[in-house]
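The complex appears here minus one protein chain, its other protein chains still in place.
Naming follows writing order (A, B and C), and every chain is counted from residue 1.
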Amino acid sequence: MINESISVIKIRDILLVTMPPDPDDHSITVLQDKILNTMQRYQVKGLILDISSIKTMDSFLARVVVETAQMVVLMGGKTVIAGMQPSVAITATQLGLTLGGALTALNVDLALEMVSDNFKRGL
Amino acid sequence: MINESISVIKIRDILLVTMPPDPDDHSITVLQDKILNTMQRYQVKGLILDISSIKTMDSFLARVVVETAQMVVLMGGKTVIAGMQPSVAITATQLGLTLGGALTALNVDLALEMVSDNFKRGL
Amino acid sequence: MNEDTRGEVVINNESDIIVVRKKVREAATLLNFSLTDVTRIVTAASELARNVFLYAGSGVMKWQTLKSSNTVGIMLSFKDSGPGITDLELVMNDGYSTSRGLGLGLPGSRRLMDDMEITSQVGKGTTIVVKKWRRCY
Partner (left out) sequence: MNEDTRGEVVINNESDIIVVRKKVREAATLLNFSLTDVTRIVTAASELARNVFLYAGSGVMKWQTLKSSNTVGIMLSFKDSGPGITDLELVMNDGYSTSRGLGLGLPGSRRLMDDMEITSQVGKGTTIVVKKWRRCY
């Protein structure tokens, strides 16, 4: 099963999700469900979405990422989108994509730093 | 090569880019690639775009500046646009340009100050 | 660069969008496009393939390499026998969508590629051809 390959790890009160390089539409939707359920069950406060292995971000994937971040916000959490490749950032901008107001970080390490610095202070 | 003339300097975890007065389409594409790749490789957290030598900011150049700032945001960085000439600022406003949500500073010195004050605190 | 200079992918279901991305990535990489240009081309292909699947149900993507006197390029065509597009100007507006989409697929793909041509007949189908040339250094 493709969706098995998407790892969702809980680190204290943070959920770390590593996106696979070329997820299909279905596994993206399954992932979204899984994230929201896990957040609810374990009272997770934040989500780090590691997209560093993503080579193509089209408007479908972008919409799901933004939607997920928004749902997490509705549930009282924060999302950091981490590790976007330079070529993906350039392409996404030209395509016209924005990530709504989601927080971004260069990589997972820095995202974790942001989380522990700021989420605790309720930023 | 025109693109060689665009200098990209790393100062601690900040990238300082001096825009040439009259960049063409191609050198801008090269510049954007270079900025984002340097960000990734050296874990740069912010970009200072020095536009003090720019004497004319038309809507093409403005779009490039805003787009570059957006790309940097997608990768988890912050952009400060520094040193806009007063005459350019007046003209840009009349033309109808806005710099999106990008931060601005009077000059590179003040931009560096903003960066060290705020980026460290994760603003 | 003499073998495999053209090919096609039949689009029948969602997972074929991934096949399109894979084939186009291989072809563009073989043509020595920069990583950023490969990403641009694959992203446009993904948008257009998804449109074929979403709006027409099925169709075919063909790709081929292009040669000019001083550079090379890639051409992708997406052909379907779906409902067609009524207003070609309208669908090129950022944000216009008849589904729950972001409405960036068509206008965004035009921005990512060097050239885009749409032919569409209502009730008959749609063909979209996009091209990208490699920069010469």
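Assume a residue touches a chain if its C-beta (ideal position, glycine included) is under 8 Å from a C-beta of that chain, and two chains touch if they have at least 3 such contacts.
What you see is a predicted model; the values in this text were computed from it and never measured.
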{"item": "Hidden partner interface residues of subunit B, rising order", "value": "22, 24-25, 55-60, 62-63, 85-88, 90-91, 94-97"}
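Definition applied: only the chains that are shown with their structure count from here on.
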{"item": "Where subunit A and subunit B overlap in contact partners, by chain label", "value": "C"}
{"item": "Contact-richer chain pair (by C-beta pairs counted) among A-C and B-C", "value": "A-C"}
{"item": "Centre-to-centre distance between subunit C and subunit A (centres being mean Cα positions), rounded to whole Å", "value": "27"}
{"item": "Mean-CA-position distance for subunit C and subunit B (Å)", "value": "32"}
{"item": "Multi-chain contact residues (two or more partners), subunit B", "value": "33"}
{"item": "Residues of subunit C touching at least two other chains", "value": "36"}
